[in-house]
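Only one protein chain is missing from this complex, and each of the others stays in its spot.
Chain lettering (A and B) follows the sequence in which the chains are written, and residue indices restart at 1 in each chain.
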Amino acid sequence: MKSVEKMKVVNKSVKKIDALALSQGKHLFTGDLTPPNALYIKMLWSPHPHAKIKSIDLSDAEKMPGVKCVLYHGNVPRIPHCTAGQGYPEPSPYDTFMFDTKVRFVGDRVAAVAAETAEQAIDALDAIKVEYELLTPVFDYDEALKEGAPIIHDEKDAFVPIPIPFEPQKNIVAKVGMKVGDFEKGMNEADYTFEQTFETSYAQHCPMEGYISWAQLDPYGRIIITTSTQVPFHTRRIVARTLDIPVQKLRVIKPRIGGGFGCKQEMLLEDVVAMVTLRTKRPAFWALTRDEVFRSGRTRHPMRIKVQFGVKKNGDLSALGLDIINNTGAYGGHGLTVMSCAGSRVIPLYHVENINFDAKSIYTNLPVCGAYRGFGATQAYFAVESMLDVMAEKINMDPLEFRKRIHILTGESHPAFEALGEGKPGTPMNIGSCSLDECINKGANEIGWNKRTPHTAKSGRYRRGLGMSIHMQGSSVPEIDMGAASIKMNDDGSFNLLVGATDLGTGSDTVLAQIAAEELETTVDKFIVYSSDTDMTPFDVGAYASSTTYLSGEAVRKTAEKVKKQILKVGAELLHKKIEEVDVCDAHVVALDGSSKVSYQDIALYSLYENNQFQIAAIDSHITHKSPPPFAAHFVEIEVDTETGKIKVLKYVAAVDCGTAINPQLCEGQTEGALLNGISYALTEEYRFDANGRMTNPSFSSYNIFSMRDKPEIKSIIVPSYEETGPFGAKSVSEISINGAMPAIANALYNATGARIYKAPFTQERVWRAIQETKK
Amino acid sequence: MRIKDFVFARKVSEAYSHLKENGESAYLLAGGTSTFFVKSKTQKVAIDISRLPIKGISKKRKTFKIGALTTIDEILNYKESGWVLNKVALRFVNQQMRNISTIGGNISRVFYWSDFPVVLLALDGKLKITDSKTRNVNISETFKTMSAHKDAFKNSILEFIEIPQLVSDMGFGYSKERRTSGAFSSATTAAFVKINKGMIKDARLALGAVVPFPVRLFDIEKELMGKQADISTVEKINYDSLDKIKFVPRENMTLDYCRHLIKVKIKDVICEALNQAIGGGK
Partner (left out) sequence: MKKISFLLNGEKKEFEIDPNERLLGLLRRNGYKGTKYGCLEGACGTCTVIMDGKAVDSCMVFAFQAEGREITTIESLDKENEPHEIQKALIEEGAVQCGYCTPGIVLSAKAMFDENPTPDDETIKIQMDGNFCRCTGYEKIWSAMKKISAKHRGDKK
C-alpha cells in the first residue's frame, strides 16, 4: 500500500469535474431538464394540525381549464410506507400514505392537481372543497406523552417492518436505550454531580435548490423519474411500493442537485409525479415553492436533552446520563435513527464507564422531521459539550486540558459502538485512527486559546469570550449499507466509472474518480463519471450517514483493483512478460526491469479489437464493518453586547481529522459549509408557530440563514490520520463540523459574560435573559 | 396582485394621466420590489415610472434633493459631506435589492420593516408630490393619513424628497436590529440632533418595526431639548412615555424585552447623533 506522501491523485485538491459546467449555468439540474409539455402539479395542503377529512369534492376542480388529473385518498392505492430513505426493511414505522383520510400537521397532503400550467393548477386548488372534522392537536413533548393524549397515528394499518418499540397509541415512534456499568453507582462515586436540561428548535436545511421532481413514460411504458434526491435507489423501491407497481417499471435518475444536507434523504414528491404520469401518460413536474419546502419538507428534530454527569476532582468522569425526547413531527421516518445517533455519535467520545442512555421519539402535530447533517449528534453535543465546561470550572481545570484528558484514543473501544445500532444491533469497533489531540492543539493555537481570561476579568458593555468543543461522528452504517461501482475501459485509455453513490454537490463524483485513478495509476481526467441512475449504475444506498468516501469509495477502489488486474494481464501479454514482472505506472503497464512499457490506450485497443478480445471491466460492492469516526475540535471567539444580548462571532476555527483527505480542498469546503450552518443554527435559525401549529416564518425573509456578510473569520484545518479500513486511509468529513458551533458558542458566552444558556437558538432575547440571570 | 397590462411613462405628466385613466386598477411601479408583499388578488395595470427623470441626488444650499427613483445603491454610494443616508442604505436587505429598490418606493408603501420612513421622519423629510398640481408636504403630514401596506400617494406621483445637509453641530444616528445582514428589521430607531454651544437645540427621534406604523417619539425629544449635549442627558432620559405606545414585538420577542431593547437602541442612536454633532459633523 502506497503511503499518502507517494500518492499521485489522492490527497490532492483536484478540481471538481463538474465545476466548470456548473459555473457556466449549464442545464444540469432537475428543473433544467423538464420536457416542455409537462403537466404542472400543485398540492392542496392541510390548514389544520389534526383533522379527519370528512369529504373532498373535486368535481369543480376537475372541470377547471387545463386540469388533467386530480389525486386524493379516494383514487390512489392505500399502501402504508415510510418516506425515509434508509436500508430495507427500515427501522421506521410505515405510517404514511400517499393521501390519507386524516391530516396530521399544517402542511400535510390533502389532494393534488395536475394541469397544463402552474397557474391553472393553483386556480384548481381553490375549487377543491374539503370538509374537515377537527381533532385536538398536540404540539408539546409532555402533552403528547400524557395519558389520554390525542392519538396522532390511530390508523390500523400502520406497522413496523422490523421489531422496534413502536407505540402509536402513546404517540411513541420508538425508544432506544443503553446501560453500561452502573450509573447510580457512578453518580454516587462522583465528587461533583450535575444535571441540566437543554432544548433545541426546529430548523431547515435550506438547500438553494428546493424539492423538485418530474416523471415521464418512456416508449416502453416505464416510468422515468428525474429528481433532486439523495437516495435514488430507496426512492425507486418506495415509489414501487406506494404505486403498487414492480420496481422494474421504474427508473430514478438523479442529475446535478442543488444541495440536500439530509432533507432529500426522503421520497417526498416522486410518488405523486409518478402517479400523475401513470394516469395521464403525460410528463408531470412538481417543484415545491420555498414556503412549501419549509412547511412540508423535512426538518431537524427538536430535542429536549437531560444530561447528568458525575465527575471526580481529578477530572475522571464517573457517570454519564442522557435522557432524550426527540420530536419527530407528524410522521416517524427518521425518528429512531436520529435519536440513536444522538447517543452513538456522542457517548463513545468520552472515557466513562457508567452510562445511562434513554431516548424516546414522539409524534406531534408539527412539521415532519428528517435527516439533517449531524443527525441527532448536533443536538446532543450542545448539551454534553456545554456541561463539560461546567465540570471543568468546578474542578478548576482548563476546559481544553479536561477534554484532552477524557476523550477516546486510538486503539480503544467503547461499549456504545455495539449497543447502539440503527434499529439493529450496533457494531463493536476499536478506534483505528484518531488525531484529536493534534486537532485540539492546532485549533487552540489558531484561536489564541492561551490568551483566554475568565469572565470575571471582563467588564463593559461589549465582552469577548473564547469557547471550544470536541466531536466525533461516524463513517457509514456498518453491516447494513452497501455501495457498488463498475468500471469499464475505452479505446483511448479512458474509463467509464459508474457509481450509485449520490453527489449532492459534495464532489463525490470527483472524489470517487480520484480513488479509482489512484488505484489505476492514471488521472482523474481519464474518467467519465456517471452516477445515481437506477438503470445504469450499480446499487448504492445514497448520500447519508457520511458514507460516500468511506463506503462507496472502497467499493470503487475494489472495482478499480479488479480492473487493474485485467489491465496487468493484457499488459503482460503485450510485453511478453509474466504478470509478476509488470506493474501499473502513470497510465502504462511497465516491466519492472525497466525494459519496456505499453500504454493504457494500446492495451485497450488490443483487448477490444485485436486478440483474446474482451471488455476490460469490473463491478464490485462493499459493506463496511465499522464506522470509524472522524474527530474535530472547534474553537470560537465571540463578542457579546451585554445590553441587548446580541452575539457576534468574530473568529471560528475548525480542526478536523478525517483520516486521509482524498481531496483536501473539498474537505475544507465541507468543513467550512458545515460550520457556518452550525453557527446560524446556534444563533438565528428557528421555526415559529402560531397557536394552531402553523409555521409562521416559511421564507428567507423571516427564517434567517447567513449571507457572506454575516460570515466571521473562518479557518479550517485538516489534520491527517490514517484509517486502515478506509480507501487510502480515508474517513468521512461531511457531517461532523455542523456539531461544533452550538456548544462552542454557548461556552464562549459563558467565558464572555458568566451566563449559561440552555435553549437554542441563542436569540438576542435568550442571551440577554441568560445574562440577567447572572445578576441575580 | 396580478398585472394584467403595463404602460411606460416617460414624463411625470404622462404618468399622472395614466394614473387617472386607470383609477383603482393603477399600480405605480418604480423598482417593483414591494409588489411581492401586496397580497390582494386584484388585477392591476402597471405604470412603469422607472424611466421618469426623477432620479439622482443633488446638493442644494442647505439640503439634499433626492429623486424618488434614486436607488438604494445610489444612496449608498453617494459621497458628499453632510450626507448620512448611506448608513441606512448599507443595511438595506441585499445588493440586488439595493440595485432596484428606490427610496420613493420604500416610503410609498410602508411595511413594518421599512427603513427609510423611520429615517425620513427623524430627518423631517419634505416631499414634492404631483397630481393635478405640484405641492410640497412634510413627511409627517403624509404619515398622518397613511396606514401600513397601503399606497401613500394614491393618485399622485412622488417626485422628490428633501432632507437637511448635516453640517457641523448636526448629527444623525441609526440602528436596525436584525438577525442577519439581509433580515427584516425587528426594531428600527433613528435620531437627529442639532446642538448650539454645547446644548441640544433640536432633537428628533423616530421608531419603527416594533410599532404598526413609524412614529416620532415627541415625549423623549422633549427630554433632550435644551439640555447638555452629553452622555449624562442621555442617561437621565425618562422612558415612561414609551408605556403609551402599543408595541408589536416581532419574532416572538416578549413585550418586556422589546421595551428594554428599544430603550437601549434609543440611547444608542442619540449617542451616535450627539457624537457626530459634537465631533463637528464628521
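The rule we apply is simple: a contact is a pair of C-beta atoms (placed from the backbone, for glycine too) under 8 Å apart; a residue touches a chain by one contact, two chains touch by 3 or more.
In this text the structure is predicted, and so the values were computed from the model without any measurement.
*Asks:* Looking at the full complex, which residue from B:S50, B:N155 or B:S168 touches the chain that isn't shown here?
*Replies:* Once the missing chain is taken into account, the touching residue is B:S50.
*Asks:* Which of A:T101, A:T193, A:T289 or A:N496 sits in contact with the chain that's absent?
*Replies:* Per the contact definition at the top, the residue touching the missing chain is A:T289.
*Asks:* Among A:P91, A:G505, A:G542 or A:G754, which residue is in touch with the absent chain?
*Replies:* Counting the whole complex, the residue in contact with the absent chain is A:G505.
*Asks:* Looking at A:T197, A:S701 or A:Q772, which residue reaches the missing chain?
*Replies:* A:S701
*Asks:* Which residue among A:K185, A:R222, A:K597 or A:K711 touches the omitted chain?
*Replies:* Candidates A:K185, A:R222, A:K597 or A:K711; residue touching the omitted chain: A:K711.
*Asks:* In the full complex, which bits of subunit B touch the chain not displayed? Write them out.
*Replies:* Counting only subunit B, the missing chain is touched by 2-6, 8, 29, 32-33, 35-36, 46, 48, 50-51, 71, 73, 90, 93-97, 99-100, 181-182.
*Asks:* I need the residue numbers on subunit A that touch the omitted chain, in ascending order.
*Replies:* Residue positions of subunit A that touch the missing chain: 13, 15-16, 18-29, 31-32, 205-210, 256-259, 261, 289-290, 504-507, 665-666, 668-669, 672-677, 699-701, 705-709, 711, 714, 716.
The definition used in the following text is that only the chains that are shown with their structure count from here on.
*Asks:* Which residues of subunit B touch subunit A once you look at their complex with the stated criterion?
*Replies:* Residue positions touching the partner: 94, 177, 179-184, 251-254, 257, 260-261, 264-265.
*Asks:* Over in the complex, which subunit A residues touch subunit B? Could you list them?
*Replies:* 643-644, 646, 680, 683-684, 688, 697, 700-702, 704-707, 709-710, 763-765, 768-769
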